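The complex appears here minus one protein chain, its other protein chains still in place.
Coming up: chain A.
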Amino acid sequence: MERHDTVEHDILVIGAGGAGLRAAIEAAERGLSVGIVCKSLLGKAHTIMAEGGIAAAMGNVDPDDSWETHFKDTMKSGKFINNWRMAEIFAKEAPDRVYELEEWGGLFDRTPDGRIMQRPFGAHTYRRLCHVGDRTGLELIRTLQDKVLHTGAEVYMETTITRLLKDGERVVGALGYVRETGRFVHFKAPAVIMATGGWGRIYKVTSNSWEGTGDGVILAYEAGAELVDMEMVQFHPTGMVWPPGVRGILVTEGVRGEGGILKNSRGERYMERYDPEKMELSSRDVVARANYTEVEQGRGSEHGGVYLDITHLGPEKIKKKLPTMYEQFLKLADVDITREPMEVYPTIHYTMGGVRVEAETGATTVPGLFAAGEVAGGLHGANRLGGNSLSDLLVFGRRAGIGASEYVKANGYSLEVDEDQIRQEKERVLRPFENPEGGESPYAIQSELQEIMQEHASIMRTEESLREGLEKVRALKERAPGVRIEGSRMYNPGWHTALDIHFMLQVSEIILMSALERREQRGAQWRLDHEGLDEELGKVNFVARKGSDGEVEITTREIEPMPEHLSRLFEED
């Protein structure tokens, strides 16, 4: 059999974005041996693309802010299918997590009285986003990265996990390979924390990097974990439109937070028609649909977007508060945003659904497997508020780190696995090299999938179109194992892509199936063949799991009623 290296840790963290790093720090500081695996170099995770800020009810600018208001904003925006216990913990703990970053060297813009500055953002009642210009995610990653490098945690960069390994019902490690050499590694660990982020790459127009292929959510699914709210995919209202090479790249909500105005080709400030109260700072689902509708109805810009104008802020303030946007448009699109409006259009940005976890510990439904950050579902419900992701990563990254540490300390399970699991997986991973010549290119399958999802699981959905998309994805799933790879195993992106598409296709099938079940208009799930919210569907989450026949099984799960101390908060309105 093909040989492999073996390493052993108390905790294996998969993913080195904000959640993974925060979890690793927590576990390492508790004295556990931690291994962190990531597909890219350390410090390049998608967290970097979070620009606008981190939401935490500290009340530095608006003293009336409180965890209760942040909780309510989060639940309302998620259309009440959120896990309310997660939202409560989140709103209460976010400020401490931000201060902790500050204590680790993270820097934020300041208020005149020397505290952390907070900016307004879509559907947050108060000015709540701590930020450093429009580079908040970079600051967060760099701070955590430095912290991790000064713990004893081991980082396995450019390493891909392809399968979780189980001993009976328990996850006890994972099999992966080093991208540089193609060599297999068996990671033995009594607890695994999944922190792999989202799967925006299944769409054609996306703000996500190549990494967002849904590995983590499908690794968990294949290990038996339950997934929740998979139909909920966030379109960010403002991605770049032109030139073609940058289509989908994020334009931070911070532009609107700083006063940016949306206009159509007639010069109308059309948000007046969609949300006259909150205008540009309405929730993302609302603004994304507005932008989409303006273009659909023929009021779009030159290259098929809408206009986002921040020129009134003046060059000095733009360069101070939005330096990255200024540089990005100037260099990549020949647009000087201090003098002319940007063209923007919705882009896939975030996935609200994910692995179902216990709010307190991040434990999934599979013993030994924990999840945190974007790969986990529940906190954001049907729509995520801008700025809530960065605080999510820190709050639940830390909690998963604690949860996994306590699990490891309380248990003394064997880490041995049936060698057959490993052998079969190696065979699967190497198959693209063995397939007969003339097999399809993995890039062709990937790009076909992206077209399908863009068309059929889009910002507006119908039963007919979803069904058609599902058929196409299933047909593609049949073709995928036949892809053929040339070259060696050494740093071979074609091979890497051949393995990515396995995850991408499976997550796409689950999204389409879940979207077929939720027959209503709720947050990011907008069914044109069903008018408005369905009260009954507001009481359930759709849960996906791998059935005993190996096929996707979708069931409903009732949402427990909120306890009195939380439900009371909404009565006061």
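Keep this in mind: contacts are C-beta pairs under 8 Å (C-beta built on N, C-alpha and C of every residue); 3 or more make two chains touch, one makes a residue touch a chain; residues count from 1.
Please note the rule applied: contacts and distances are computed from a predicted model.
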| item | value |
| --- | --- |
| Undisplayed chain, where the name is taken from the UniProt record, one of "Spore germination protein", "Succinate dehydrogenase/fumarate reductase iron-sulfur subunit", "ABC transporter ATP-binding protein" or "ATP-dependent helicase Lhr and Lhr-like helicase" | "Succinate dehydrogenase/fumarate reductase iron-sulfur subunit" |
| Contact with the hidden chain (one of A:K331, A:R423, A:R474 or A:R557) | A:K331 |
| Residue in contact with the excluded chain [from A:E302, A:E434, A:E464 or A:D529] | A:E302 |
| Footprint left on chain A by the chain that the document does not show | 40-44, 46, 48-49, 99-100, 102-105, 107, 109-110, 112-116, 132-133, 135, 138-139, 142, 145-147, 149-150, 155, 157, 180, 209-211, 242-246, 249-250, 295, 300, 302-304, 323-324, 327-328, 331-334, 441-443, 447, 485-488, 490-495, 497 |
